[in-house]
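A protein chain is absent from this complex, but the other protein chains hold their places.
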Amino acid sequence: MILNSESMKPIYVQIAEWLETEILGESIKSDEKVYSQYQLAEMLNINPATAAKGLNILADENILYKKRGLGMFVSAEAKKIIAVKRRNQTLKSLVAELVREAEHLKVTEEELIAMIQEAKRELKGDS
Amino acid sequence: MSIVFLLLLIILLALSFGGFSNKIFGTRIMSGSGITKVFAGYFIILLGAGILSLMISVDETFKGDFLTDKEIEENDRLNSDIYPTIESGKIDEAEGLTKKESWEFPLKGRLLDVKIMNQHAQIFIEKVDSLEENVEVTHYSTYSYMDNIDITDRFPSPDIQLDGTILKIFPPDHVTIKLVKFSKAFPFTQFYEYGEQISNGYGMMQGMDFIYIRVPADIELSGDGYVIN
Amino acid sequence: MSVLEFDSVTKAYGRKKALDNLSFSLGENKITGLIGRNGAGKTTMLKIAAGFMKETSGDVRAFGEHPFNNLMVSANMIMIDNDMNMPTALDLEEIMASAADFYHNWDMDLAKKLFDYFSLNPRQTHTGLSKGMKNTFNAILGLASRCPLTIFDEPTNGMDAGVRKDFYRALLKDYIAYPRTIIISSHHLSEVEDILEDILLLKDGQQFLHMPVEELREYAVVVSGKEEAINSWLRGHEVFHKSDQAFGRSYAVIRNDLTDDQIGVAMKSGLEFSTISNEDLCLYLTSQEKGGIDDVFNKG
Partner (left out) sequence: MYLTKVSLLDVVAKQFRFKLKSFRGMFTSLMLLQVMAILFSLGGEGGGGGGSDTFSYDMKFYSGNIIMAFMLIWAFISAIVVTTQAYRYDDYAFVANRLSSHLANILFLGWASVIGGVTFALASQSLKLSVLFLKDREFIESHPLTLLQMTEGLAATILYLFLFTAIGYLVGMLVQWNKIFMIILPGLLFGSLFLNVLLGSESTFVIDIGQFFVRETSFLLFTLKVLLASALTYGIAAWVSNSLEVRK
């Protein structure tokens, strides 16, 4: 993972999102141990406190759970929680931006839906 | 000397606040562990020289007794009334005199001419009843010092001959002394009895020579010499 | 327990106050970045913390004791700065040996490895080093001594970019392995901010900000747009910096205490929001209120 310090997002948010993606992609499966704050700090060259903050966000959202003295583990519902969250937040704001841009460009609702359907077909064709 | 020393001190004091002294005294000339080795080498050389100096010294040193200030003062006091003592014929009672050499000459006839070829010595002549056929000549001298060292022995007696009726007193050989004197630095002498002697000794002090001649009482004297009786 | 605590500390040189009623407290085992313009009192503060100087008034505590002339504080603290004095007679290897003798936690293995990594010469003297090399060597001393309070004052001056990166990485790794309280002062916040936990911003000898560095990132926001729109919208907001740009547009750095509604309103009137790097933010926060460098030319 490469951190982007120019990004709008704080580093701990970037870390949290990266871990979510790893969990969604099943690089880390449920009930598996995730990286400790120190491992993250060393990997990403950041302060351990920052790394801990990223982990704590996920713990607060029940994506991770703590085992005393052992570290943090991926919870069983992790994938589900992440999916819901992304749908509610990330997707929603992306859609809002999409709609705003379409307004700017005077793209009608129908045209927009058509564009989305086409993009979806392309993605399927690729995979 | 002390003023020069102080001046030097002040100059060095002034220098010590410049970069110069830091270079010399804090020595940036040599750095690293090299210094320690060089210094150790220096120390060993010094130690060798020190040991050598202790081994050599004994035979090479100048022969002479070292006198204390008190002894010298005492000798000076004695020497101050040596004349009256001798003049009054009590040479045996005189203190502070060294009897260096004596001669005895058989006398032919009743005449004695004393002839000095040596201006240095004082001649005293005593007529003695107990002597009949002989002349007794004795060379005395007071102490000679050089820097507190008794060098009385260094001065030879004059050559004295009786040639017919003439008693010839020849000058002694010329004495030359070349010396080198080494003294330890002041902390070494401070607690010694000579500690208070700051000056460089007493320089040179040559003793007086007396030629004391005893002749038979009925002799007829001529020539040099002070006749006591 | 706080490792270092300043309580209304003032340090005056004659009438000029280098520190003016400065108060803060550093928690244990945190890396704190000390940021401020030249003359903000950073070095003065650090030297007082290290016990090299005496404060004029106020109370300073390091490990609960007054640091000035304090042997306990000295034994548990090391300050690495640019005018660090090292004996001219010693070569670098001997200096490290001496440091090992003085500092209880000294790690000679680490010191030697860093020493070799940065290609220093053990026979070299400290005075013979170039500025960058000297600071590299000093930094090694700072790391290997593992003091409970380690202070770096502008540690990377003169180092080239590669060495700076390596140094901060080494600092972080050693900190993770042996947590301790570290203060780093630097002109270049961007190069250190990732490894910092807290940031302490000084301005005119006073504490301006003291917060986790991640909060600083959300402390301010940039708003830009048409000049009139900005000017009217800015009323009621705390503005740290504002400058006019080309084409009648303006740019302002404001306190990030906006509600979603406020943002919505602003966006409707054509204003755009963006974030600002911590380094730039600190520059704006600590600038003297004399406008920008542009004003110098405008008035001329």
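The first chain written gets the first letter, and so on, giving A, B and C; residue counts start at 1 in each chain.
Here, a residue touches a chain if its C-beta (ideal position, glycine included) is under 8 Å from a C-beta of that chain, and two chains touch if they have at least 3 such contacts.
Note that the coordinates shown come from a computational prediction; the quantities given were computed from them, not determined experimentally.
The hidden chain, counted over the whole complex, makes contact with B, C. Across the entire complex, the residue among C:S25, C:N105 or C:S274 in touch with the chain not shown is C:N105.
Residues of subunit B that touch the chain left out of view are 3, 5-6, 8-10, 12-14, 16-17, 21-22, 24-31, 35-36, 38-39, 42-43, 46-47, 49-50, 52-54, 56-57, 60-62, 64, 66, 118-120, 146-149, 155, 171-172, 174-192, 194-196, 200-201, 203-204, 206. For subunit C, the residues touching the chain absent from view are 1, 3, 28-29, 47, 51-54, 63, 68-72, 74-76, 84-90, 94, 98-99, 101-105, 148, 180-181.
Here is the rule we go by: only the chains that are shown with their structure count from here on.
Once CA atoms are averaged chain by chain and compared with the all-protein CA average, the nearest chain turns out to be C.
For the pair subunit A and subunit B, the distance between mean C-alpha positions equals 112 Å. Taking the mean of the C-alpha atoms as each chain's centre, subunit A and subunit C sit 32 Å apart.
Per-chain Cα centroids separate subunit B from subunit C by 84 Å.
Shared interface positions of subunit C, i.e. residues touching 2 or more other chains, are not present. Subunit A has no residue in contact with two or more other chains.
Subunit C contributes residues 30-31, 168-169, 172-173, 176, 190, 193-197, 212-214, 217-218, 274-275, 277 to its touches with subunit A in the complex. Interface residues of subunit A, counted against subunit C in their complex, comprise 3, 5-8, 10-12, 38, 41-42, 44-50, 53.
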